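Note that one protein chain of the assembly has been removed; the remaining protein chains are unaltered in position.
And now, subunit A:
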Amino acid sequence: ERDRNEWEIERAEMRARIAMLEGQRRSAENLKVDLLRRVKMLEHALRQERAHKAGG
């Protein structure tokens, strides 16, 4: 009985851990998307500025 309980507790802890790691992974993924978009934006701004300089 006691072993079974321990096993249950361990299992629950593991599940919680998995959920936490999955959450972290998802947020890291989203963050990466956002950062990529920022890089793109900066590239865009840089390109525009260069064009502006060349033009003016």
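Observations on the structure shown:
As a working rule, a residue touches a chain if its C-beta (ideal position, glycine included) is under 8 Å from a C-beta of that chain, and two chains touch if they have at least 3 such contacts; residues count from 1.
Following the convention adopted for this analysis, contacts and distances are computed from a predicted model.
As stated in its UniProt record, the chain not included in the shown complex is "ARM repeat-containing protein", which appears among "ARM repeat-containing protein", "Light-independent protochlorophyllide reductase subunit B", "2-oxoisovalerate dehydrogenase subunit alpha" or "CENPT protein". Residues 7, 27, 30-31, 34, 37-38, 40-42, 44-45, 49 of subunit A touch the missing chain (whole complex, contact as defined above).
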